[in-house]
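Data first, discussion second: the structure below is written as structure tokens.
Missing here is one protein chain; the remaining ones are kept as they sit in the complex.
After this line comes chain A, so read on.
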Amino acid sequence: MKILVTVKEVASAADDFEIEGTDIDERYLEYDLNEWDDYAVEAGVRIAEATDDAEVVSATIGPERADETVRMALAKGVDRAVRVWDDDIAAAELDVAAKTRLLAAVAAEEEPDLILTGVQASDDGYGATGVSLADELGFGWAAVVNQLDLDDDLTTASVHRELEGGVEELTEVDLPAVFTIQTGINEPRYASLRGIRQAQSKEIAVRGLADLGLDAGAVDSPVRRTGMTEPETQSDATYFDGDADEQASRVAEVLRDRGVVGE
């Protein structure tokens, strides 16, 4: 059995930041493994650990900098990694369809039985690539999965989908399939020192458009970001200034005034 986990290196912004053009100035961004993808990696590695002859491969679209994030996934038990990048991809703004084409090309080479990815990326939050990829590949799928069990002959998955308001949908999906994984489905492991050492010798294969049998048109995107602004604060809160004791006494005053605490 082969499991493909798509992982994204995401940027997060410092509390104070400046906007440069249509993005936050690079100086205020930090990069890390997308939180949702961390759970997807854990789900993939656990399935592999419980299955004979299973391989977990990660796929990432991103520049060389992303290798650090990919190594983190390798340290947590992913067997090898593919990183998709070249100058044409670097110059493009990738919409959901373009990411779908790139990842579908990787999937066509790897022929996985199961593809796992996070529900969404914490930076741009589209939440769409996994299901789009499933459609492109003709795979089954389920979005926002917080429980995943495979049957013994690995032909069907039983999943719970986390709906709004504390309700879960119980669904059966035939494999091959793509599942977008919700946080909380498991407890992602910390990379062990041994895992980190081993990750250094695992393969990260860099693949460009030509390697994947695609031309430059594959990264054409009709969806373009045209602006970014910091929303004006809409706060009309009354702020309690002073030191912690003064602030606490004002909060206590409000609580007593509302009658939710005793005297």
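The rule we apply is simple: a contact is a pair of C-beta atoms (placed from the backbone, for glycine too) under 8 Å apart; a residue touches a chain by one contact, two chains touch by 3 or more; residues count from 1.
The rule we apply is simple: contacts and distances are computed from a predicted model.
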Ask   = Can you pick, from "Electron transfer flavoprotein subunit alpha", "Peptide/nickel transport system ATP-binding protein", "homoserine dehydrogenase" or "A-type ATP synthase subunit F", the UniProt protein name of the chain not displayed?
value = "Electron transfer flavoprotein subunit alpha"
Request  = Just name the one of A:Glu111, A:Asp153 or A:Asp245 that touches the chain not displayed here.
outcome  = A:Asp245
Remark   = chain A positions in touch with the non-displayed chain are 11-13, 15-17, 19, 22, 24, 95-97, 100, 119, 122-132, 134-136, 139-144, 160-174, 177, 180, 183-184, 187, 221-231, 233-235, 237-240, 244-245, 247-252, 254-255, 258-262
